[in-house]
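Would you mind keeping the following structure in view while I ask a few things?
Note that one protein chain is taken out, while the other chains of the complex remain in position.
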Amino acid sequence: MDTARSLEVADLQALLDSELFADWVRELALRVDAITNVAVHLTLPVAPRHVHGGGVLCGQTLMAAADTAMVLAISAALGGFRPMTTVQLQTSFLRPIAGDSGAAAITARVLRKGKTLVFGEIQIADAKGQLAVHATTTYALL
Amino acid sequence: MDTARSLEVADLQALLDSELFADWVRELALRVDAITNVAVHLTLPVAPRHVHGGGVLCGQTLMAAADTAMVLAISAALGGFRPMTTVQLQTSFLRPIAGDSGAAAITARVLRKGKTLVFGEIQIADAKGQLAVHATTTYALL
Amino acid sequence: MDTARSLEVADLQALLDSELFADWVRELALRVDAITNVAVHLTLPVAPRHVHGGGVLCGQTLMAAADTAMVLAISAALGGFRPMTTVQLQTSFLRPIAGDSGAAAITARVLRKGKTLVFGEIQIADAKGQLAVHATTTYALL
Partner (left out) sequence: MDTARSLEVADLQALLDSELFADWVRELALRVDAITNVAVHLTLPVAPRHVHGGGVLCGQTLMAAADTAMVLAISAALGGFRPMTTVQLQTSFLRPIAGDSGAAAITARVLRKGKTLVFGEIQIADAKGQLAVHATTTYALL
């Protein structure tokens, strides 16, 4: 990756806020917190619009956040956005995230970057730092 | 299931439009089309707000629709809604759904209803009837 | 698939018994029963060597059988074996298969054959015809 331009937090945030993502997805209001050489860290606000009748953050929001975070992690690993498509995404829901808990913390990391396939892992922790969601995914670079 | 009240399309649509689901999820604007004794059929409108920069329905919307459809299929199988939680959901994206294709068709079916765990399968077809998304999932009844 | 040579049951059985598969995998003793234009059907003997202390067919055997069956289904769809690799395989275990139930029935089907990626689904039914295992998978053609 020597030749790849190194992306900054502001670059990924700009990507996140761009029309690359559907309007409905941008309403997740994800915030990029940090980029390391192995992972991207984001904050997912726990907003009332994403809380279901049971009083917890809905699974649909968590899967959407995981997928979105991974696109950023891959972009960071590639030194910039490249057209890609999700091949599969498997999400496990370990514990609920309370609807009044403020925010969740997402860590998305690339496990393996092949020529056309990229494998990744996403973890979402609740406000106490406990692992709430674990996802693994495969993307195809187009 | 002899003793279970048989749910009608209108019952499931009412469930879908209720506060059981988060506001953000209700914006999927899913429509219940039919219930058989093995599956629930729904229409997912392909709305501009759910189309990403690549011109196709975004994966986040498809996963959210799959999860939501499954809650309805389980409710239909149980004869009514019961508190439940998604344990895991695995989605495979077989082909893109064009952003101008109008609507997609969802079929959600219960594969196995155990005492506490329910297994299901969700298929989403594009406007030509081609399988675009295939998901499998496990729910825990609470 | 007009130009593809049509594979017969004997061709797939020969493939199964060849050194394409590891010795340990061939000990599953799978038998090809039928090929249709959408699926391959196989029998998995429930042998004592594959039954664990709980008295049921072990999950390891079921996953191995699912993966193996899918290689045959893809070969059938392609009109012959082509080098490929499993990208991911997700298996759900719906109900146990009794260790003295004789045999299980596998159906493996290709859901989508792209240029480099192939998506498939595998179902394993117990001796009563009840769905016991459901798997979905992605392969990459090399």
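All chains are identified by letter, namely A, B and C, in their written order; residue positions are counted from 1 within each chain.
Here is the rule we go by: contacts are C-beta pairs under 8 Å (C-beta built on N, C-alpha and C of every residue); 3 or more make two chains touch, one makes a residue touch a chain.
Since we're looking at a predicted model, the values are computed, not measured.
Going by the contact rule already stated, which one of B:9, B:29 or B:117 would touch the omitted chain in the full complex?
Residue touching the absent chain, from the options given: B:117.
From the list C:85, C:116 or C:130, pick the residue that touches the absent chain.
C:85
May I ask which residue of A:61, A:75 or A:136 touches the chain that does not appear here?
Selected residue, touching the omitted chain: A:136.
Name, in rising order, the residues on subunit C that touch the hidden chain in the full complex.
18-25, 27, 48-54, 58-61, 63-64, 67-68, 83, 85-93, 96
What residue numbers in subunit A mark contact with the hidden partner chain?
90, 92, 94-95, 111-112, 114, 119, 121, 131, 134, 136, 138
Contact with the hidden chain only, please: which subunit B residues?
Touch with the absent chain occurs at residues 87-88, 90, 116-117, 138, 140.
Note that only the chains that are shown with their structure count from here on.
Same or different for subunit B and subunit C, where same means more than half of the interface numbers show up on both copies?
Answer same: the two copies use largely identical residue numbers here.
Expressed in ° and rounded to a multiple of 5, what is the rotation angle of the C-alpha superposition of subunit A on subunit B?
180
When you average C-alpha coordinates per chain, which one falls nearest the overall C-alpha average? Tell me, please.
The most central chain here turns out to be B.
Taking the mean of the CA coordinates per chain, how far is subunit A from subunit C in Å?
One centre to the other, that is 34 Å.
Averaging over Cα atoms per chain, report the distance between subunit A and subunit B in Å.
Here subunit A and subunit B have centroids separated by 23 Å.
Roughly how far is subunit B from subunit C, centre to centre by C-alpha average, rounded to an integer in Å?
Here subunit B and subunit C have centroids separated by 28 Å.
Identify all positions of subunit C at which a residue touches two or more other chains, and write them in rising order.
Residues 90, 138 of subunit C touch two or more partner chains.
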